[in-house]
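Below is a structure I'd like to ask you about.
Left out: one protein chain. Kept in place: all the others.
Up next, chain A:
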């Protein structure tokens, strides 16, 4: 691997080893973050995302959105979720989305929770003005008009892209140290004080804290949850729904407590991915969308343009700098 391929090595700012902050490293980092003096006004860039991460990010973005939207259409074919091995119309679902007899739409959770969703879930309006009583509306599904066969074609073909790209990314990330160096939380980051500080920083819309080249701890925990929990769960529960895979790997049924449980978990994972995408996009916008999106295309993050990074805040980096200069 070349020097340029190493993430967060920053030829401009000499941030090459900032991921293991030493006193010296911190000083370099602080240099990079201090409000530039007229003498040092040239913008700093840090190499933040390797080509493998960027490639996977965009492949995955497309695959995940296609799979979510086609998955909603597949759900429309039987908008009920059950626990256990079996579950059909005569059995009791724990979740059901559908039209109400009174002309609305609702989501039923268990026997008692009845959430009105008229206009969106269970009853919505198609572009041609007709009423759609499927669980999810036309704008949320692929294909937009009801087609279980079409949705299955999208879902099951993109599943290959999703799974192969994920396996490739996982292997590359294990080999090149992305997982160990960038994704695994460091011990000190998990200290309650540090966690709390990061929560407060997020609430103040300060996302890059002291180290704009690194994921903050909330990012690490979120990506950890998505990469190491949601991704394997969604793939394995997807396989558990296949009668052929169940015959090949019967332990899948034991692992999830039956095909209908697996289907429920698959759907809950999908909701988790949807929530992740919403929060992810929101944070990209809040952190400076052009710089953030550019960094995921070119790999380079412009540090001076990072909104609310530690330079103006009371983060450890600038404080360390202040201590040094005091």
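Things worth noting here:
Convention: a residue touches a chain if its C-beta (ideal position, glycine included) is under 8 Å from a C-beta of that chain, and two chains touch if they have at least 3 such contacts; residues count from 1.
The working rule: contacts and distances are computed from a predicted model.
For the chain that does not appear here, its UniProt entry gives the protein name "Molybdopterin-binding protein", which is one of "Sulfate adenylyltransferase subunit 2", "Heterotetrameric sarcosine oxidase delta subunit", "Amino acid/amide ABC transporter membrane protein 2, HAAT family" or "Molybdopterin-binding protein".
The residue from A:148, A:221, A:255 or A:286 that touches the chain not shown here is A:148.
Shown as candidates are A:88, A:184, A:271 or A:297; the residue that touches the absent chain is A:88. Of the listed residues A:100, A:157, A:222 or A:291, the one in contact with the hidden chain in the full complex is A:157.
By the touch definition given at the top, chain A reaches the unshown chain through residues 66, 69, 74-75, 77-78, 80, 85-91, 127, 138-139, 142-145, 148-150, 152-154, 156-157, 160, 241-250, 253, 259-260, 263.
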